[in-house]
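Note that one protein chain is taken out, while the other chains of the complex remain in position.
Entry: chain A
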């Protein structure tokens, strides 16, 4: 039996005669009441249900490819649907398209700004989108002619009032979803550059987003510096669910493969799993010995493993069901800034401040 969703929150401007403390007390009282109600029920924790599941053996994953060529910190990367090409962007403004299998560089573009924090591959494999400190998201069609100057065909799509933190194509090359340091997310029509929908609700920089793999394909989740992860309806622009359990900035959010949950990684050194239908956090992935923040997370194909790239240069692999850490991987010589599992689940790629990308399998 499903629990009905809490309807949209009404927002009001603070009345001049109401004090901030009064309102805060009221909201705290309500929160406590909700928690008391929850505690009365006999919820079963995820790791309890997973007790009967077989444990995972030793995992030996190694770096199988190292991609060298960026001259500065690698900030973002994305896989092409062909499962071997990768686009990556770095602090020095360079965006490179690689054939990760052969480690050859296929295209390179120099952006007019530094700190290109977001990049994404188009579903068709024929274009890439990127942006950063220029506050824009631009689309570059990839030409088969290696000599062609990609920068000439650049198309400016999104315009924000602060840095672009993440971007993603929706199901086609024609739409892009962006998140920004200006606290908003936005959906754009690539061809015209028109703003289709904007999403307001975060109280601080939005750092990450991920599109839901659901049947109706209409929602996405975003995480920000306000410690909140928000789920949005793309059609109406409304925030339909919100989760605030992290203790610091949320750097990365990623949907569980079935679309019923999502994971988040934060500067508070934990990863967390949120169940969308139950509307709550269901697992925390943390260890006393893990001190540094998580910069990016992604699931293995079955959703059983969660990979986290950390600011202490390591990758921790978590058993999603049991909540335990399965493995820790070393190799990078500086922060891991981005991590994505390949579309067919055979490997994952990490980008780091040590200027390299690595493919692990």
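By definition in this document, a residue touches a chain if its C-beta (ideal position, glycine included) is under 8 Å from a C-beta of that chain, and two chains touch if they have at least 3 such contacts; residues count from 1.
We take it that contacts and distances are computed from a predicted model.
The complex includes a chain that is not drawn, and of the options "Regulator of G protein signaling 11", "General transcription and DNA repair factor IIH", "Origin recognition complex subunit 2" or "Probable cytosolic iron-sulfur protein assembly protein CIAO1 homolog" the UniProt name matching it is "Regulator of G protein signaling 11".
Only one of the listed residues, A:97, A:208 or A:269, touches the absent chain: A:269. From the options A:190, A:231 or A:271, the residue with contact to the unseen chain in the full assembly is A:190. Hidden from this view is one chain, which touches chain A at 1, 3-7, 9-14, 20, 23-24, 27, 30, 37-38, 41-46, 49-50, 53, 56, 61, 64-65, 73, 82-84, 101, 115, 117, 133, 162-163, 170-172, 174-175, 181, 183, 189-192, 194, 196, 203-205, 207, 213-217, 225-226, 235, 247-249, 256-258, 260-261, 267-269, 275, 278, 280, 282, 287-289, 291-293, 300-305, 311-314, 320-321, 328, 330, 333-334, 341, 344-348, 353, 359, 361.
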